[in-house]
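The structure appears below as structure tokens.
Note that this complex is displayed minus one protein chain, with the remaining chains in position.
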Amino acid sequence: MDLGSVKRNLEKKEGTESASLINSMPSQVFDPFILHGLHIDLVERGRLICSMKVPPRLLNTAKSLHGGATASLVDLVGAAAIATVGSPLTGVSVEISVSFLDAAFVDDEIEIEAKVLRVGKSVGVVSVEIRKKKTGKIVAQGRHTKFLAVPSKM
Amino acid sequence: MDLGSVKRNLEKKEGTESASLINSMPSQVFDPFILHGLHIDLVERGRLICSMKVPPRLLNTAKSLHGGATASLVDLVGAAAIATVGSPLTGVSVEISVSFLDAAFVDDEIEIEAKVLRVGKSVGVVSVEIRKKKTGKIVAQGRHTKFLAVPSKM
Amino acid sequence: MDLGSVKRNLEKKEGTESASLINSMPSQVFDPFILHGLHIDLVERGRLICSMKVPPRLLNTAKSLHGGATASLVDLVGAAAIATVGSPLTGVSVEISVSFLDAAFVDDEIEIEAKVLRVGKSVGVVSVEIRKKKTGKIVAQGRHTKFLAVPSKM
Partner (left out) sequence: MDLGSVKRNLEKKEGTESASLINSMPSQVFDPFILHGLHIDLVERGRLICSMKVPPRLLNTAKSLHGGATASLVDLVGAAAIATVGSPLTGVSVEISVSFLDAAFVDDEIEIEAKVLRVGKSVGVVSVEIRKKKTGKIVAQGRHTKFLAVPSKM
């Protein structure tokens, strides 16, 4: 793609059409923007299962679940699973990695399972898998590492 | 944190307050939701520099730039940089990984630099660094790997 | 640590003592160097379980299983699991990531389980977990992404 097109493309994505809507968004709307429509199916110590219908707002230009939305689910559902082991929901992300394995399309039912791998005094790590409910096919698998002690000690 | 609190917390984040706003959001609003306010400062073959003022909508509960938003910037700005090397802006994400190094707060000016590490026939990899403009302090560094051939061949 | 010490330390690790032993090592000894002593407990389509006693040669300076050895196990056992799904053992690594969760010491029995997450025409991804046999405690969890088509098409 020529450089001008890349620029125009990114500027277009930057969103002149939706500008007024986006400008009116409240502070910290990010969490509900990602999580709205999520149902919690199971909470136990070290494990969390949620489900969700892929909503139109979280689609990418190929009309499948956005990579950034997928990473955000790994972040948020993973952090909640770490919190089940006793750590408060505070803490700071250190690392998130996600492998994208299959596309999920609008209205696909997805299941998000987070399993804690380790929670120590300072470092918690959780594995998060997103699957299609109907077929069991894995959409993404990621890990989220958090620093759990007071941020000033990081 | 007790299991009931984790559930309530995630459900609260799921966003009853902003529900009507979120329900009214158009399809594929994700890209402009992340990118609105981004400026492209440099485009050259294999390299892209953008800047942005951290907007209130992309904050987490600790009022700093959300990890999911950071990962989304690695996704989107990285993909645009890969596109400068000649590949069309299509392609499928294979892997995204992000290290979070420092918090950025509302109205902080951040600079996002993406450098292509490799673009071959099928696999493109890009490194993305987010820095504070004022201090040069690194906020996050990530990599984004894409499959560039026709998705059906993945 | 002062810069001179870092240099001396790395040079010392570089190994003057073992120099003649290392110089005499045959080509491609890397695989047996890592894998010697590994037992295959289960092979099925998409899944592999191996076990091993942590050998003295794979220890780091803290006398626990070396991070590089752990990453090499994720590489090798993961690649073998991908091969069970039908792809030949060729292919090229695209990405390896490992979270280190607990130390394993000399003679600890470890179990290495690799589960294929996806094998397509071009991209295979596998998750690898290393656990202590006695306690079930997770030592490391990683993912390995391979490009499976002819390398020249990568």
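Letters are used for the chains, namely A, B and C, taken in the order the chains are written, and counting of residues starts over at 1 for each.
Assume a contact is a pair of C-beta atoms (placed from the backbone, for glycine too) under 8 Å apart; a residue touches a chain by one contact, two chains touch by 3 or more.
In this text the structure is predicted, and so the values were computed from the model without any measurement.
Listed residues C:Ala69, C:Ile110 or C:Ala149: the one in touch with the omitted chain is C:Ala69. For chain A, the residues touching the absent chain in the complete assembly are 94-95, 97, 120-123, 145, 147, 149, 153-154. Although one chain is not drawn, its touching partners on chain C can still be listed: residues 1, 3, 5-7, 9-11, 13-15, 17-19, 21-23, 25-38, 40, 43-45, 48, 50, 56-63, 66-69, 71-73, 75-77, 80, 83-84, 86-90, 92-100, 103, 106, 151. Although one chain is not displayed, chain B still touches it through residues 95, 97, 99, 101-102, 117-118, 125, 127, 138, 141, 143, 145.
Basically, only the chains that are shown with their structure count from here on.
If you lay the C-alpha trace of chain B over that of chain C, the rotation comes to 180 degrees, to the nearest 5. A separation of 31 Å divides the Cα centre of chain B from that of chain C.
Our note on geometry: chain A versus chain C, Cα centroid distance of 29 Å, whole angstroms. Each of residues 94-95, 97 in chain B touches at least two other chains.
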